[in-house]
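Shown below is the structure under consideration.
Missing here: one protein chain of the complex. Every other protein chain is in place.
Entry: chain A
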Amino acid sequence: MLTFPIKSQIATLSRAVNGSTNTKYLISSLPLQFARGKRTKRTVTVSAGTQRIITQLSVISARKKVPRVLKLSNEDLIRHDTVQRAWTLFQREKRQQQDEQLSKQYDSIINALEDLKAVAPELYAVANKKEKGKRFPLEARIPVDYPPNKIWYYDVAKDESK
């Protein structure tokens, strides 16, 4: 007990109990800490690189991260199925409307071209001429969620596309 390491700043109660016969120790002014709360150093230390790999692996592993399995009651299941069916129905209607409009547009083009061929063959020839090198315009923009600061460009430098 006399060979107790003086270097240690923290004396634990367990040690204090063991060395209860040593009155010299008990009256020492060192701070007292219980064994349960004592911070102990990790005995196995890994290098920083290994620790990084462990962290990265734990990110992609499901251990301790998966939530509980979703258990739906019968009513909830029926509700879920109804929602899904309503959604498929909605999508189907949308698709059918689009298809219908597209086929109408297609028929209309065919009809217009047939008519043009009968009435003005020279215009029909030009209308059917292949446009080589035609590109989609660079100025066209795709819709975004929120409008830009300048919504529309009014200044046209020179328009060559006629």
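What we mean here is this: a residue touches a chain if its C-beta (ideal position, glycine included) is under 8 Å from a C-beta of that chain, and two chains touch if they have at least 3 such contacts; residues count from 1.
Here is the rule we use: contacts and distances are computed from a predicted model.
*Asks:* Any idea which of "Chromosome transmission fidelity protein 18 homolog", "TBC domain-containing protein kinase-like protein", "AAA+ ATPase domain-containing protein" or "Large ribosomal subunit protein mL46" UniProt assigns to the chain that's been left out?
*Replies:* Looking only at the record, the undisplayed chain corresponds to "Large ribosomal subunit protein mL46".
*Asks:* Which chain A residues would touch the chain omitted from the figure, given the whole complex?
*Replies:* Residue positions of chain A that touch the missing chain: 55-56, 58-59, 62, 64-68, 70, 83, 86-87, 90, 97, 101, 104-105, 108-121, 123, 126-129, 131, 137, 139-141, 143-149, 151-156, 159, 161-162.
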